[in-house]
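Showing chain A:
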Amino acid sequence: MLRNREFWLVVSSGLFLGILGVLLSVWGNPENSGICVSCFIENSAGALGLHDNQRMQYLRPELMGFVLGSVLSALIFRDFRSRGGSAPLSRLFLGIFMIFGCAVFIGCPIKLMLRLTAGDLSAVAGVVGLVAGVWGGLKGLAHGVEFTPQSHGKANGGLLIPILFLLLLVFFFVRPSFLLFSSQGGGAQFAPWQMTLIAGTGLGALAQRSRFCITGSIRNFMLMGFRVPALWGLLFFVGAALVTNLVSGRFNPGLYGQPGAHIEYLWSFLGMGLVGWISVLIGGCPFRQLIKAGEGDADAGMVVIGMFIGGALAQSWGIAATASGVSIYGKISILAGFVLVAAGSLMFRQRTQ
Partner candidate 1 sequence: MQINRVIRLIVALVVLGTFVGCKAEGKRQVVKIGYMLCNSEQETTQRFLPLTKYLSDKVGVDFVMVPVDTHDFEKRFKAGEFTFTHTNSLIYIVLHENQGVQLLASEKRGKLGSRSAGAIIARKGSGINKLADIRGKRMAFGPMLAPTGYLAEYDMMLAAGINPENDLGHYTIPPGSYKHEKLIYGVLYGMYDVAAAPVMDIENMTRDGKIAPDDLVILAQSKPIPYCTFGVAKDADPALVKKVKDALMSLIPTDTATVDGEQLKVMKAAWIDGYEELLDSDYDPIREMAKRVNVAPYQKY
Partner candidate 2 sequence: MFRDTFDKLSWSILVIAVLSLVVLLYVDGGTGSDKRTHGPGKALERELAYRSRVELISTLFAPVEKLRKEGNNQTALLKLDELIKKYPGEGHGHILQGEILYTMGAFDEAVASYVEGIKLNGDYVDAKSSLSRRAEIQHLVEEGLKNIGQRSAANPDNRTLAAFRQKINYLKSRLAGGCE
């Protein structure tokens, strides 16, 4: 495996993700949220005026970096393929519920690991949930729950999401009047844009080449064990983040009083469980969806649109959890997500005679 180029790509992705995930927080991003796709999407949705939480409005350059980095890498290595047509509307809805799951846990799978490596033991419930969700998704796949295959071709509109994110980058620099920026709260905490854009672009490119994905790593490990490099990437990510947290003095082990965390373990478990399950069905965690959208996958693009809608609704409808706990709307949204996934599994399962 050590001679395998793919192995080193995956390991590098994990390493850089772990280091930058902590450093971005040191440089100004919110605590334990150096990289958090769901939080960043909620912030960006707010910046675009899709919700009115004045403390969560900032167009995160990291997101643009991830997508554009993926585009650049895909174009350079001739990996850009416009493709789509595999249950796009279902993916849109699944994207919405994936963000709901993240919002209830307060973090995407990347932030889950960043919280854990910062000593936030309340994230353990999320880890267990994520693994359980991935397992559930795999069971579904094994029993015929899968989307129709994609078709390839320019007509699928694979360029649209990259163009959209390019436009968002232009907005970030031009600052049109409809763009909103928080002066208080999490939306007002950000690292210098140069660092975030460079980090995001670099990570986007690396992740495009390596196919790195948190839930994908767990899934591949369950299927094939250590024979594939996937889990090594995750382990290096966790290790790098842990070391960086220790070195930067951000390792504070404990259950209570952690930044951006609540102690409703059941809902952390269920929230991440939903994320894990959906991730397996749609082929990747929120981060991976951004990367795939960057390399021309229009179905991943629909998930990204769904995630933006989910981010807006999570804030507008009070679904997002806070340090004081999970609201009734958050709980309902998680259960509704499981209803959607379970019903979909039953209805769309390809049954053998």
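Per the selection procedure, all candidates are chains of the complex that A comes from, given by their letters.
Please note the rule applied: a contact is a pair of C-beta atoms (placed from the backbone, for glycine too) under 8 Å apart; a residue touches a chain by one contact, two chains touch by 3 or more; residues count from 1.
None of the values given here were measured: they were computed from a predicted structure.
Visitor: For chain A, which of the options 1 or 2 is its touching partner in this complex?
Guide: By the stated definition of touch, the match is candidate 2.
Visitor: Touching residues of chain A toward candidate 2 in the complex: what are they?
Guide: It is residues 30-33, 36, 39, 42-43, 54-56, 106-107, 174-181, 183-186, 188-189, 252, 256-263, 322-324 of chain A that touch candidate 2.
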